[in-house]
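All protein chains but one are shown at their positions in the complex.
Now for chain A:
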Amino acid sequence: MDGEELTAQQTALYDRQIRVWGVDAQKRLSKAHILVSGLNGISVEFCKNIVLAGVGSLTVMDDRLVTDDALQANFLIPRDDSLYGGRSLSELCCESLRDFNPMVRVSTEKGDLAQCGIEFIDKFDVIVVTCCSLKTKIVINEKCRKRTKRIAFYAIECRDSCGEIFVDLQNYTYAQKDSDGTAECHLSYPSFQEAISIPWQNLPRKVSKLYFAFRVIEKFEFSEGRIPGQLSSSDLPSILQLRKELCDAQSLNESHIPEELLERILVAGSKLYPPVCAILGGILGQEVIKAISGKGDPLKNFFYFDAADGKGVIEDISNPST
């Protein structure tokens, strides 16, 4: 890649990672603009990783004020009420993130991303959303897909010790390296809406039970008008009812969505498990670095981790034709 060379300061700071992904990738990173909407345990982990990696800029959006819930698994905000002074989560997190790497521009933006105009969306190469409803995810994802330039879209979710990452790189071409050399590789990603609309009986046989469980919970929250994570064990009967309806409609055996898994997620509610946030934030950081640099095989298109069995699994949920 042409263009200006990295400065001596950049070379010294990024020495160890340039040895992983090369100078060209580092230059691309330094020109990338990332937007994160929603700040929770996973997304702050991701923000840390991407600021350390040396992206061009990071913009964070989350107007919520500090609550005990918002503080869990968040290492960017000191546990000291006197510092908050009515400032939003994004303002407080931004301050710490700037400290991590003076070469990255970290800024905040107010408002709701789903309501933002296209001029705003166009400023970014990567958009990551979390703490938002099914509807919001779909709306933002569609906005990204309508732009002429590619905006990589990621949606992340953490429930109890389980996590989900959704990736939409639209049409993505990269150089795949293997022992025989380099081959050009094309991937075509479905949108979030397209992916979750694929009939369950058409999915590969061994799709993670987490995929189905997340769909049931997400649908429940949406139809009940709940804030994501606003759940409790008293919701179990309704959730089981919804599971039955969905499974019947899609000809899936209910045993694919174990009751104890749903119960575990309900009991945890909005509680986050910090090690899982670190793991998901790490995987997401890696994926975004891959997508920006064009180096390495990006994951397509869902990733699941459950601390209960320790597996980190990639699921390809797309129509063979898409």
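The definition used in the following text is that contacts are C-beta pairs under 8 Å (C-beta built on N, C-alpha and C of every residue); 3 or more make two chains touch, one makes a residue touch a chain; residues count from 1.
As a convention for this text, contacts and distances are computed from a predicted model.
Asker: If you look up the hidden chain in UniProt, what protein name do you find among "Radial spoke head protein 9 homolog", "SUMO-activating enzyme subunit", "Enhanced ethylene response protein 5" or "Glutamyl-tRNA(Gln) amidotransferase subunit A, mitochondrial"?
Answerer: The missing chain's protein name, per its UniProt entry, is "SUMO-activating enzyme subunit".
Asker: May I ask which residue of A:Ile34, A:Ala53 or A:Ala195 touches the chain that does not appear here?
Answerer: Going through A:Ile34, A:Ala53 or A:Ala195 one by one, A:Ala53 is the residue touching the chain not shown.
Asker: Touch as defined at the start, partner being the missing chain; which of A:Tyr84, A:Phe100, A:Phe120 or A:Phe222 qualifies?
Answerer: A:Phe100
Asker: Pick from A:Ile77, A:Leu113 or A:Leu246: which residue touches the chain that isn't shown?
Answerer: A:Ile77
Asker: Can you name the residues of chain A that touch the chain not displayed here?
Answerer: 5, 8, 11-23, 41, 45, 48-49, 52-54, 72-80, 99-102, 177-179, 182, 206, 267-268, 273-279, 281-283, 285-286, 289, 295-297, 299, 303, 305, 307, 309-315
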